[in-house]
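All protein chains but one are shown at their positions in the complex.
Here the chain labels run A and B in written order, and each chain numbers its own residues starting at 1.
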Amino acid sequence: MKDRLKRVDVILGNYNDSNKYKTLGLCMKRPNQQIIQDLLDSGLKGRGGAGFLTGLKWKFAAQAEGEEKYVICNADEGEPGTFKDREILTKVARRVLGGMGICAKVIGAKKGFIYLRGEYKYLVPQLQKEVDEFHVHAEILGLDFNVEIFLGSGAYVCGEETALLNSLEGRRGEPRNKPPFPTNNGYNGCPTVINNVETLVSALMVAKIGPEEFKKLGIQDSHGSKLFSVSGDTPRPGIYDIEFGMSLSDFVREFGDGDTKAVQVGGASGFCVPRKKFASTTIGFPGGLSGDSLPTGGSMMLFNSTRSMYRVLENYLDFFEEESCGQCTPCRIGCQQLKEGISAVKKGERPPQYLEQLLKLSETMKITAKCGLGQSVANSFSSIVINFREEMIY
Amino acid sequence: MEQIISVKINGIDVSVKKGTSILEAAKKVNVRIPTLCYHEDLCIAGNCRVCVVEVDGYRNLVASCATPCEQGMIIKTNTPKVRTARKDLIALLVSEHNTQCTTCYRSTNCELQDLASEYNVDNDTYLNICKKSEIDKSSWSIEKDDSKCVRCQRCVRTCAELQHVNAVCVAHKGKDMKITTFMELPLNEVVCVNCGQCITHCPTGALTERRYFDDIWEAIGDDTKHVVVNTAPSVRVALGEMLGFEPGEIVTGKMAAALKKIGFDSVLDTDFTADLTIIEEGHELLSRLRKALQTKEETTLPMITSCSPGWVKFIEHMYPNHLEHLSTCKSPQQMFGALSKTYYAEKIDVKPEDIVSVSIMPCAAKKYEANRPEMNSSGFRDIDAGLTTRELAHMIKQAGVEFTELPNSSFDSIMGKSTGAGAIFGASGGVMEAALRTAYEIITGREVPFEKLNITPVRGLEGIKEADIKFENVLPDWSFLEGVTLKVAVAHGLTNARIIMDQIAEGKSPYHFIEIMACPGGCIGGGGQPIPTNDEIRKKRMEAIYKEDEGLELRKSHENPEIAQLYNEYLTSGPLGHKSHKLLHTHYRKRNRY
Partner (left out) sequence: MSNTSMTVQSLVKKYGRERSSLLPILQGVYDNDHYVSDEAMVEIAKQLDISSAEVYGKATFYHFLDTVPRGEYVIRLCKTIVCEMKEKEAIVKTLENLLKIKVGETTLNRKFSLLYTNCLGWCHKGPAMLINDEIYTELTPEKVEKIIAEYRNR
């Protein structure tokens, strides 16, 4: 484990951008196979939270047969505590578009969408200008690829890629059964790559600096840097570009207010780490590390000792029971039962042992829910209930 | 070439075509996996999660209905992990459910109840979060009780895929997600055709038919009332399923006996008016053909049958500008109703206002049809109540009758005699076949040129069936039909009806005569039939119907002696005559499509 916290400036940093779509231009002349191989070599994993290998996604879509293919930028950033994508789209939208352009070239897509959450509608005018400018550059570069901004209307679950597809197709934004996966059977049944905003920028960076350079940042299995959205009880809330592999104690030293009792890593669908585990927790994708390592979409919420973790959990569950699409049993009913359940324990209507029943329920949700939303409710639930049990009861 | 892959389920090797779901593969080796949102008739939803199983190497359980087998998969359907999860899921569904099973119409025929019992689910595992809601009793046909809804969306898929009506939808999300109608309006205010397919596809008591048997008991107990009952052709091949028989058993005799035990004053047959429908509708078709081909008068072809009230309401909503294609004939139920309070009343010398006319139907829409304002040509409500096959089974149980032990009885007279042509009305293609048997003979003086009169091209479960009948050596009166090939089609399920109607709307329909039934399989698969209904059961009921037909002495409507008597004594101006027109024909209304 690297015992350090290295701030970098990869994603949002200022490069010499006089030639805005230089990397895309260079990629236009490179074989697709090579671009994919670079991505695979870089070990880049999706930055939305799930952490699928980006190179593999592109490879699948490139290999999939289909007359039409699509590239979709997932800008439905809704995870509580996350605001990095808004920052990226505000400051360096061209890099996102560049990443989309490279992907389009590699998989053979002519059409792309930016699925932007409705809450960010104010970004549209500026973003549309960037898109228009991108189209001009793409044409010059000989890339036949058109990008459209598509607005959501307030539904967290649409960040789940297949729910996003349904929403885009004019259906209810409910996740689909997988398989089939979008890389084979995505938008309108065609092969589709859906990447998070930040992933697309990182993919562009890999193409720009090469996999070797990219891999210099980060740790085993978690390469590169990551934008973290820091909020809560911190004197310095904001967006920070930090390389993977920092320990949570380093993070708290940097961002805490001196009284941090817990950090919620990865938003409401992530894990709550109590003070005693700060030192043993690393931020990065799991694998090959000692101690706990937590993947994250980049949300870091700090709580100090004045906060009730019961209230924190209740707030998350309130969020989930509203934002669940409601189609599958474990998620629709499970979220309600967890929320009503902790309340019943708190009020003494059910004995403290009922928490064990609820933990069991959260495990059921984790292994039976249809999509990532329902599966990940257990993360915050179990980590808060187990680590702050007394706060749940008294 | 289809790829064959092999997997292991609970240690048993099984080879399946690529794309086969784990659930289907398990069935092949007799491994039963419990399901709830799954239904053979519908697309896969994968939302109840009850059918989860364990697959080696997978972190999470997978829904077996929605997961295709992959080469080499090792699948376990009954591990502690699976059982615990399943039990938890069922407990969750129970916690959201109105568990007053003792007073539920679907009790003992409820898939959630079965699952909860099988997994011995404790009602108190989780908090009760069932939301209070009013039961929607606005429709003549269907009752909707949201407190019993498990959100499996089977009704939504049924209404969309089988019927293409989309009266019900999924609305809101998360904890508020519910199955509802446009703006959550009562069912009688939305575009719903009352077919009741949602009822037969509902696993619980959330959707049921509106029940009228208490009123019937009341009438039977009232000495001043003469209560007559008529039973539709498809009831006798399905009723047994609810009373101790396997699907496909013909229980006509026992049913007649049970109805008498219940106390109906006269037990009559809808098959009789089915025969009558053939006479009227057959003549209407011939008259339209004559106008089109000989006298060149204005008329509309193709003519489409109008026996199925779900279909009639469908065309009124969806194709209001094409109503002239519908035959003006009332359905057999309504012909029966009109005659029961006129012809029959005169015959037995009872005042029509003292007659209570009840029908037993495979159908939810018949309840609505009976209550259509125009259905009062006898001067009274022609049919006082339309009961489903299911309601009759309940009545038989309530009457304390041991159905399986009943000796066979037969229908009373008059209006109890029928032919095989009337019997086959209950299966998709039956009306067409019955009409052709009669029409061909009228035109040519010979029997239809099919072995044993079985017009097999219009039989079976295929969604749209077609047949060509060429007329040669016709009788002099029908010379304009010499050499003409009559093109007919049969459709069942409203999604197929839409295909036929779109053709008509585009002016591209090649047919002269079309039979359409709202429900898949026709009436044997009707919304009032025993639950479950699926293709396997539909087939068995269908086979039974054709067996009933073949076993009858008379198999052509025009040979029914009671029909002849009716025209001789009462409808003296003959088919399409003045009195027929008043009692046996109707008109339709335009309705809103959206």
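Going forward, a residue touches a chain if its C-beta (ideal position, glycine included) is under 8 Å from a C-beta of that chain, and two chains touch if they have at least 3 such contacts.
Because the structure is a prediction, the values reported are computed rather than measured.
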Given A:G81, A:G98 or A:G297, the one touching the chain that is not displayed: A:G81
Residue touching the undisplayed chain, where the options are B:N109, B:S147, B:N166 or B:Q503: B:N166
Which residue of A:D41, A:E68, A:E119 or A:E133 touches the chain not shown here: A:E119
Which of B:Y105, B:F182, B:F245 or B:Y588 contacts the chain that the document leaves out: B:F182
Touch residues of chain A, complete complex, unshown partner: 77-83, 85-86, 117-122, 150-156, 167-173, 188, 229-233, 237-239, 268, 299, 301, 303, 307, 311-312, 315-316, 318-319, 322-323, 325
Touching residues (missing chain, whole complex) on chain B: 165-173, 180-183, 190-191, 593-594
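By definition in this document, only the chains that are shown with their structure count from here on.
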Separation of mean Cα positions, chain B and chain A [Å, integer]: 50
Chain A - residues contacting chain B, complex: 155, 157, 172, 177, 179, 320-330, 332-337, 340-341, 344, 350, 357, 360-361, 364, 366-370, 375
In the complex, chain B residues that touch chain A: 44-50, 52, 59-61, 63, 66-68, 81, 84-85, 88-89, 92-93, 95-96, 125-127, 129, 150-151, 153, 170, 172-177
